[in-house]
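To start, the structure under review is shown below, and the notes come after it.
With one protein chain held back, the other chains of the complex are shown just where they sit.
Moving on, here comes chain A:
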Amino acid sequence: MEIFLVGWVAATLRVATPLIFGTLGELFSERSGVLNLGIEGTMFLGAFIGFTVASKSGSLWLGFFTAVLVGMLSGWLMALLAVRLGVNQHVAGLGMTLLWTGFSLFGFRLIFGEPKVPPSITPFQSLSILPDSTFLGPVINQHGLTYVAFLLIPLTGWVLHRTRFGLNVRAVGENPEAADAAGLDVYQIRTLALMIGGGLMAGGGAFLSLAQLGAFTYGIVAGRGWVCIALIIFANWRAVGVLWGALIFGGVAALQLRLQTMGLQLPYELFLALPYLVTILALIIAGRNASAPAALLKAYRRE
């Protein structure tokens, strides 16, 4: 039982990590009033860039930071479309996802050819704070990036609610006209928020290829970006909610894999559906009081 619990908690934190990165990225974007459906593609791009740079340079951290940088560029491109040109946010976001998915697969083939077995690198090793044999060892000995993800939650909350920049982001997300009248540059603030968001999303993708797997493959993100879009609603657009959302989803996802190995006489589809059922339930409960940023989905045009 103890092994089950410890293994489960450890897996929960691992599964939650890329979701936290992605959801915090989406939080910055949506708080500034822009729904970024490019998240799925940006995470894929981050996984691709992170892996490619790490495998060519031999430095995992260089790979990770390059991925974040490229993710910021992707956020900038999204801003060019959805903020400067005022393109419909759904269309621009889905377009970004299609673009980066195709771009990454194409780039992967240019660089690595068509290998039968996907190329791999030695991924980030878990930190060894406690010996693995101790009771809490597996829980505490997580990837460094997992710690980074969990520290980013209070940091994001602080930036959004306790700094001038955060105030500006929220202002342009609620009422861009008033913010503009108050002398804020709506375009610039939204662009910055999208760039920070893009960097975080790409970081989540890079976690998958650099820490979780040590490989980049087609389908590596597997819909985690879309899960982040749901988590943001559950989180009611607040950083602390992101923590609970990611933990609940990650926890149930890790739990169902463990339940499958226990040989319960239940159809396995039920276990597989669990994380999504819980997400829907949580959305029903938490979503009733959800209040999206007022200017979300509305392109701002300066008169």
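Keep in mind that, in the parts below, a residue touches a chain if its C-beta (ideal position, glycine included) is under 8 Å from a C-beta of that chain, and two chains touch if they have at least 3 such contacts; residues count from 1.
The criterion applied here is as follows: contacts and distances are computed from a predicted model.
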Identify the UniProt protein name of the omitted chain, choosing among "histidine kinase", "BMP family ABC transporter substrate-binding protein", "Imidazole glycerol phosphate synthase subunit HisF" or "Sarcosine oxidase subunit alpha". "BMP family ABC transporter substrate-binding protein"
Out of A:Ala215, A:Ile229, A:Leu243 or A:Ala295, which touches the unshown chain? A:Ala215
Identified contact with the non-displayed chain, of A:Val70, A:Val83 or A:Ala254: A:Ala254
Missing-partner contacts on chain A, residue numbers: 3-4, 7, 11, 14-15, 18, 105, 108-109, 114, 116-118, 120, 123, 208, 212-215, 217-220, 222, 253-254, 257-258, 260-264, 268-269, 272
